[in-house]
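Yeah, one chain of the complex is gone here, protein chain that is, but the others are all in their spots.
== subunit A ==
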Amino acid sequence: MGNKQTIFTQEQLDAYQDCTFFTRKEILRLFHRYRDLAPQLVPLDYSDKPAVTLPYQLIGSMPELKDNPFRQRIAEVFSEHGDGNMTLDDFLDMFSVLSEMAPRDLKAYYAFKIYDFNNDDYICKSDLEKTVNKLTRNELTPEEVSLACEKVIYEADADNDGKLSLADFQQMILRAPDFL
């Protein structure tokens, strides 16, 4: 194998491979993707772990996220301080979870975080409304939105506290045929 890359040390690469679902090549490719967002900010040598963060504006402009209605939430959930600005570690984390190798329950956990807009560890009605509006680009009337949200809570809320806990959410979503 060509050991020509000097971006990471071998230990770093191994550690990243242990911590993500990626292979060595994919990690390097992701690094280059990360670096291409802001070549002037990101150094080519990561062996001494420079503390570089990229602002959300750059992360959100990636083609993978650009058209995603939840891009801001995704960035916030995966960023270290919840502000959408990402270090390389956060970046790798995000792609690892979103990759197809990640197990469904890990995805479910993060999906819950993403849909939990106000970070209170429950998906409550306001979260649901936001979700619907983002999904439909505000094309539903408020009555329709609230009806849909009520239906969701009625369907998925197992302990009947008017909001979805992580357990409710997981039980619901892990059985969904479409949940990838």
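Everything below uses one rule, namely that a residue touches a chain if its C-beta (ideal position, glycine included) is under 8 Å from a C-beta of that chain, and two chains touch if they have at least 3 such contacts; residues count from 1.
FYI, contacts and distances are computed from a predicted model.
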item: Choices "AP complex subunit sigma", "Probable cinnamyl alcohol dehydrogenase 9", "Protein BUD31 homolog" or "Transmembrane channel-like protein" - which one is the UniProt name of the chain not shown; value: "Transmembrane channel-like protein"
item: Sites on subunit A contacted by the missing partner chain, in the whole complex; value: 1, 14-15, 17-21, 23-26, 63-64, 66-70, 80, 87, 89-90, 92-93, 96-98, 103-106, 108-111, 115, 120-122, 128, 131-132, 135-137, 139-140, 144, 147-148, 151-152, 155-156, 158-161, 165, 167, 169-180
